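Excluded from the complex is one protein chain; the other protein chains are retained at their positions.
A, B and C label the chains in the order they appear, each numbered from 1.
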Amino acid sequence: MALIPTNMNEKRKTQITVIGDSKPELETERIALEVGEMIGKLGAIAITGGRGGVMKAVAKGIDKAGGICVGILPTNEFSESNAYNHIVIPTDIGHARNSITVMAGDLVIAIGGGAGTLSEISFAWIYGKTVFAYEGSEGWSKALANQRLDEKRRDQIIGFKSVSELEKKIKPLIRR
Amino acid sequence: MALIPTNMNEKRKTQITVIGDSKPELETERIALEVGEMIGKLGAIAITGGRGGVMKAVAKGIDKAGGICVGILPTNEFSESNAYNHIVIPTDIGHARNSITVMAGDLVIAIGGGAGTLSEISFAWIYGKTVFAYEGSEGWSKALANQRLDEKRRDQIIGFKSVSELEKKIKPLIRR
Amino acid sequence: MALIPTNMNEKRKTQITVIGDSKPELETERIALEVGEMIGKLGAIAITGGRGGVMKAVAKGIDKAGGICVGILPTNEFSESNAYNHIVIPTDIGHARNSITVMAGDLVIAIGGGAGTLSEISFAWIYGKTVFAYEGSEGWSKALANQRLDEKRRDQIIGFKSVSELEKKIKPLIRR
Partner (left out) sequence: MALIPTNMNEKRKTQITVIGDSKPELETERIALEVGEMIGKLGAIAITGGRGGVMKAVAKGIDKAGGICVGILPTNEFSESNAYNHIVIPTDIGHARNSITVMAGDLVIAIGGGAGTLSEISFAWIYGKTVFAYEGSEGWSKALANQRLDEKRRDQIIGFKSVSELEKKIKPLIRR
């Protein structure tokens, strides 16, 4: 997979998917909020699964920075969205929407996470996305940081210990 | 179905899906461009299937008006997007993405159209969306204007003969 | 599209999808029951959307003939299946499962039908399936019989007025 997203049209900004717990620890939520804010400052669009916890914190963070968050929901109910998404895509395809959530990112950032996040990290790997995983919270992101999921890719899931470390790693990958 | 979208969060603007031919007549394309521009002027977000023809014209129109167009693609390739989408959601679920394209709109506007558009009008009806159909181009939009698809809904697909007529009908439904 | 299904492996029998109303007239239900029975006698597998009405009648019919009916459900609940399906595939992808229901047939038979059936006929057309439509019940099957949905295909939806007429038309298309 290419680290530098290709075929981006002139209008489209870099899209960054953030995945993680819907009911995280407060500290994890704080990280997600900072990640959202960072994405906004870098001029990228945030994509999430549209609901609570990490997803909501990311939306709130990018909103603070004047950016846009797109929430991709498992149901067909706009009302399931958290209060901070700027654009909402209901899908009615259940947890299979996890596949779309990560596919819509040029990059994927994972923070904490249970089985839902694990399915998303798997899909991100399958669809060739570069994945960054937070090492500071319990869950699948920490467990899989600096590892590979199988032999089909030579790279690894890239661990990060702070938002400033993540920013340094992501900045060169933002096209404009 | 409610004409006035409910449960919109504070951040989310009205989302309007536009569906239609990927290879339309020039005249149909011109209408789609005007519809895109109108959506932008009304302060709403445009949603399309992300590819050529009517979809591209809508994106170009709303771009002209300074608005945002979200393209929801059937494949997992960002490169399949037309050059005017501001946000691109690849799905890799084939034509089943037609279901999501219409679900993501508070309202749906149909212009011309073959079997793909017909599947989208059907889904818009099933998911309770208010549908506006252009009566000026050949295709399923014209054929189904001012009709109902089955007895489960009491309303009809609402025909329109010009973009100014459509604007008058849509304006009261835009929340802000 | 090819009338004669290709690439069938040695083990797989011809699969025939039947679509139609979940709450049909009694007469329509009777036709569906006969169609199911006919499919069983021809040695083919029946595929449906797994629920009530035409879907249930087809399953009951093929069961009577000692055949197998596969029900493909919109939800993730086995319990949503009618009582006659021999194999049940829950999908949790909502009405988008209509796409899979018709894709799983080498041939598609439509009986009656509202907006859901209309979306299925559209998908069958898009995915190149040969579609047979019953002309004896009100609904989209009758309305579209002997017509084409767009210019991308040269053939038509093939109307039939009785199960014996349908059997004559389908028999040569069953591989074994």
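Before moving on, here are some points about what is shown:
Just so we're on the same page, a residue touches a chain if its C-beta (ideal position, glycine included) is under 8 Å from a C-beta of that chain, and two chains touch if they have at least 3 such contacts.
The shown structure was predicted, so the numbers you read here are calculated from the model rather than taken from an experiment.
The shown chains contacted by the absent chain are A, B, C, with contact judged over the whole complex.
The chain not shown here is touched by just one of A:78, A:123 or A:160, and that residue is A:123.
Summary of contacts with the chain left out: across C:81, C:98 or C:119, the touching residue is C:81. Interface residues of chain A facing the missing partner chain: 93-96, 99-100, 114-116, 118-119, 122-123, 125-127, 139, 149-152. What chain C contributes to its contact with the hidden chain is residues 5-13, 15, 45, 47, 59, 63, 68, 70, 72, 76-79, 81-93, 99-100, 103-104, 106, 127. Across the interface with the omitted chain, chain B contributes residues 76, 92-96.
Definition applied: only the chains that are shown with their structure count from here on.
A separation of 30 Å divides the Cα centre of chain B from that of chain C. Computed from the mean C-alpha positions, the centre of chain A lies at a distance of 41 Å from the centre of chain C. Shared interface positions of chain B, i.e. residues touching 2 or more other chains, are given as 93, 99-100, 127.
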